Every structure is written in C-alpha cells, then in structure tokens.
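To keep things clear, I will list the structure first and then write my remarks on it.
== chain A ==
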Amino acid sequence: MVPTEYYVMLSALLFTIGVTGVLTRRNALVVFMSVELMLNSANLALVAFSRRWNHVDGQILTFFVITVAAAEVAVGLALLVGIFRTRRTTNVDEVNTMRG
Partner candidate 1 sequence: MNFLLSVIVWLPLLGALILLFAPGISDHAAKRVALIWSLVVFAASLPLIPGFGFFDPSRAQLQLIERVPWIGAFGVDYHLAVDGISLWLVLLTTFLTPIVILSTFDSVNTRVRAFEAFMLALQTGMLGVLLAQDLFLFYIFWEFTLVPMYFLIGIWGGSRRIYATVKFFLYTFAASVLMLLAIIALYVLWGANSFSLPDMLNAMRTGQFTLDQNLARWLFLAFFAAFAVKVPLWPFHSWLPDAHTEAPTAGSVILAGVLLKLGGYGFIRFNLQLFPEASRFFAPAIGVLAVIGIIYGAWIAYAQTDIKKLVAYSSVSHLGFVMLGIFALNPIGLHGAILQMVNHGLSTGALFLVVGMIYERRHTRDINAFGGLWKVMPVYTFLSLLIVMSSIGLPALNGFVGEATIMFGAFSSPFLGWEFAAFGLLGVILAAVYLLWMFRRVMMGDVTEATAKLRDITRLELTMLVPLIALIILIGLYPAPFFRAMNESVTALANSIGPTLAAR
Partner candidate 2 sequence: MEELLFTLIPAIIVLPLIGALINMFAIRDGRRAGLIASAACVASFVVGLTAFILLAGLPHEERTHVDVTLWQWIDAGPLQVPFGFLFDPLSAVMVLLITGVGSLIHVFSIGYMAHDARPVRYFVYLNLFVAAMLILVLANNYLLLFLGWEGVGLCSYLLIGHSFERKEARYASMKAFVMNRIGDFGLMLAILALFQRFGSLNYGVIFPRAGELVGQQIDWVLGPTAVASAIAFCMLIGVTGKSAQIPLWTWLPDAMAGPTPASALIHAATMVTSGVYLIVRSHAIFILTPSVSNTTVYIGVATAFIAASIAIGQYDIKRVLAFSTVSQLGFMVAAAGMGAYTAAIFHLLTHGVFKALLFLGAGSVIHGAHDVQDMRRMGGLRTAMPATFWTYLAGTAALAGIFPMAGFWSKDEIVGSAFHGTRFGTYPVVGTILIITAALTAFYMTRQVSLVFLGRQRDTSYHAHESEGIMTIPLWILAAGSLIVGLINIPGFYFLEHWLEPVFEVAHAVGEPLPFSFTLAIITVALALGAAFIAYQVYANRQWKKTFRDPLTRYLGVFFEGFEHRWYADDVYEAMFVRPFKATASFLSRIFDPMGIDGLVNGAARLVGLGGRGYRVLQTGYIRSYTLVFLMGVVAVLGYFGFATVR
C-alpha cells in the first residue's frame, strides 16, 4: 500500500514540470502539451485522494476533467490552426500584438 503522500508529491512534481514547460517553451504545441500534463497531474492527485478517502467522487471528477480537457484540446488546436493561417508561425512570442 503506497502512501498517498508519494502520489501527491509525484503529482506536484509533474505539475511543476508542466509549468516550466509552459513558461520556457516557445512552440505553442509544446506549451499546449505541458498544459495537458498539468491537467494530468491534477487528475493523479484526485485519484490518489479518492483512494485515500475511499470515495468515488474523486474519480468522477477526474472523469469530467478528462472530458473537459478533450474539449479544450479540440478548440485549442483549432485556434492554433487559425493563428498559423494568419501568422505563419506557431511561436508564442511572435504573437504579441496585444501590447499595452
């Protein structure tokens, strides 16, 4: 019986990797994947606690998170395609017209 702390620690680790991915990489797709990774780490923590409290709700929530993530990826990628069409690049830094 692996203690839940390990899972939570693992999830935090994965989450942090995801965050660094979002912050450092300039390729929009990789950023997107890092976001997916962060979501996944959250799911992991949820399931860990679901087992810990012996309650199915955690898993139900994870289930919903997955569906939402799917929807998000669909729209996100469509946007990326849209941007690529007009900007000819997927590099996040080149898209900075919204300057203050």
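Assume a residue touches a chain if its C-beta (ideal position, glycine included) is under 8 Å from a C-beta of that chain, and two chains touch if they have at least 3 such contacts; residues count from 1.
Candidate selection criterion: all candidates are chains of the complex that A comes from, given by their letters.
Quick caveat, the model's predicted, so the values are computed rather than measured.
When you check 1 or 2 against chain A in this complex, the one that touches it is 2. Taken together, the chain A residues at the contact with candidate 2 in this complex read 19, 22-23, 26, 92-93, 95-100.
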